[in-house]
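Before I ask anything, let me first share the structure, which is written out below as structure tokens.
Excluded from the complex is one protein chain; the other protein chains are retained at their positions.
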Amino acid sequence: MGRYISRQLTSIIPTILLSIVINFFLLRAAPGDPARVMAGRDNPTEEQIAAIRAELGLDQPLPVQFWRYVQELAQGNLGQSIAFKQPVFDLIMERMPATLLLTLTSAVIALTVGTLLGAIAAQRAGGPLDSTLSFGNYALFAIPSFWLGLVMIVIFSSKLGWLPTAGMRNVRADYTGWRDTLDVIQHMILPVATLALVQIPIYFRITRASVLQQQREDYVTTFRATGMPQPRVFRRYALRNALLPTVTVFGLGLGFVFTGAALVEIVFAWPGIGRLTLDAVFRRDYPLLLGVYLVLAIAVSIAVLLTDIVYALLDPRIRLR
Amino acid sequence: MSQHYPLIDLQNLSISYSTPRGMVSAVDDVSLQIPHGASIGLVGESGSGKSTIALALMRLLPPNARVTGRMLFDGTDLTLQTETQLNRGWRWRRLSMVFQKSLSALSPVHRVGAQMHDVLALHEPGLREAQREARIREVLEAVHLPDRVLRSYPFELSGGMMQRTMIALGLLCNPPFVIFDEATTALDVITQAQILKEIERLKDEFDLTTMVISHDVGVINAVTDIVAVLYAGQVMEVAPRERFFSMPAHPYSRALISSVPRLDGQQGRITGIPGSLPDLTNPPSGCRFAPRCPHATPECMERTPRLIEIEPGHLVRCTEFAMKDKTDR
Partner (left out) sequence: MAQSLVTEAAAPIAAPRRPTRIRAFWQPFVESRMGPIGLGILILVALAAIFAPVISPEGPFALGGPRLAAPGTDGHILGTDHLGRDILAQIVYGARVSLTIGLVAASISLVVGVLIGSIAGYCGGWVDILLSRLTDMFLIIPAFFLIIVVVATLGSGIGYVMVVIGLTAWPTSARLMRAQALSLRERTFVQALRALGESGPRILVRHIIPNGIQPLIANASLDIAAAILIEAGLSFIGLGDPNKATWGRMIFDGRTTITTAWWASVLPGVAIIVTVLGFYLVGDGISYVLNPRSRRVRG
């Protein structure tokens, strides 16, 4: 188990390093003077540009620059946002909880629903229900998350008036306590539904394939021979075996949902990291953009590591070797 | 205690599979009887139908299988039983099956003991946990396995231990009839010999009637009383073991026996059997072995010979003997 974890770490750490390296070189690979690029678009003065050049140490040799960059990172300094005039790190941490709220809630819902439907489809494989679900699953997977969000708004917010259009809270009212929670939940419903719907196909597909695979395993024949009815074989044995690959996929699925979350946040004006990214892109706020990317890369790496650990705990073949 | 009729009586059993390419005839008009306490060996190459017969007895064939004929177990026709009846009254309690050990013959993520407890609880819900534990230890002891096997996961067991576990599982509910389906095939020779000795002993200890399926005539020689040879879904020869090995009648049987190298000094030639099984979606009209038989005549290709009893208890399906049978009259 220990060996397994250290093996996983040897994947994660280089990935994070790679992201850092990419960040570092990307800025310097951009056409034009990096300092000028970093200074932003709002007509920076020559002094501002010179200041940035000194701060980045652009006149130093590359290895020195890189070392400085890494040192800054280690201290949690991701630079200063040009557009917001605040430390990037602070900005990101401020918005992170809102994004986590959306991503984790939708991921759990998608995992539950997708796995359930996938197991059902696998048990009736080849039949009309399976064909319908599989086809529907492909269709769902083809839907762009931001488009779905817009459609949700049109239907549920505009036409039916059931739910609010945008934002996380009703800014005019000043709710506190449980009324505030209720308000947030009300605002959460559409974005979470959107995000959940676009993630379901991932879990449906992996669960269906996994259950089908398990049905072909020898132990199923063994238990059927002992007189155990098929539903019981499935519930007690096949299901647990079948869910293992789903756990692995969940880690990568979180990476996928961070992407979708950004786009959905933009549609729903949700005050999370997605909005931040959009602003950063529009204003070419490179420190912010690169900072967001790095934080996300680290977050996804950690998520993958955690799910790998959970997987190892669940599968005795890994845990005990 | 003598029985009037055989424990297992297969009557005109035919099994075919419905596939997109047409009906595949896997078992053709097989009739076999297994007396109480006897051990019958089904031998033949892959695709001969031996495992199909075993699965048919357990009623574990896939949904696209079509079964005709009767399978009498102690007088009751198993083909007429419903799934519920089979689960409650027959499977594992009257007849059980020992499968070839494989990586996933048991669930890889559950402990062996838990799975055995589960099976026992299924059939004897009245037992308390302690009683179940006692019974499980009994069967483990019978196959010479230590108790720690119960706490282990399948992947932690060696090949031999896993196969013994499968045997213990098969004996768990004390069935009178046990099928061993290629139960030693995946083992090395030494372990194989050990397991075969265990099976011999268990037959006596538990008073079992058994069916041993193998493609290896050596295995058949070790643990059976009656030998039945199957080829392309048909019974080609049935004989008591000693008679079979000393005077095999069917050319295929002779080829099977001679394809095993002898260790007793007599260096004969090892002959393989050239050719392959016929296309079972379109079985030939004559003897199914004729295309590969060194003694085939035009008559063999045209008419399927019937199973003839050439000596008491010795049956052969071969044109050569059918003709002799006619001329003798």
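Order of writing sets the labels: A and B. Residues in every chain begin at 1.
What we mean here is this: a residue touches a chain if its C-beta (ideal position, glycine included) is under 8 Å from a C-beta of that chain, and two chains touch if they have at least 3 such contacts.
Just so it is clear, the model here is predicted, and its values are computed rather than measured.
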Selected residue (touches chain absent from view) among A:L133, A:M168 or A:V292: A:V292
Among A:P63, A:G126 or A:P231, the residue in touch with the chain that has been omitted: A:G126
Chain A residues touching the omitted chain (full complex): 10-12, 14-15, 18-19, 22-23, 26-27, 29-31, 37, 125-126, 131, 134-135, 138-139, 141-147, 150-151, 153-154, 158, 212, 252, 255, 258-259, 262-263, 266-267, 277-278, 280-282, 284, 286, 289-290, 292-293, 296-297, 300-301, 304
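One rule holds for everything that comes next: only the chains that are shown with their structure count from here on.
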Averaged-CA centre spacing for the pair chain B and chain A, given as whole angstrom: 54
Residue ranges of chain A touching chain B (in the complex, touch as defined): 217-219, 221-229, 236-237, 240-241, 244, 314-317, 320
Residues of chain B touching chain A in the complex: 58, 60, 83, 86-88, 90-93, 96-97, 99, 102-110, 115, 118-119, 122-123, 153, 155-156, 166, 169
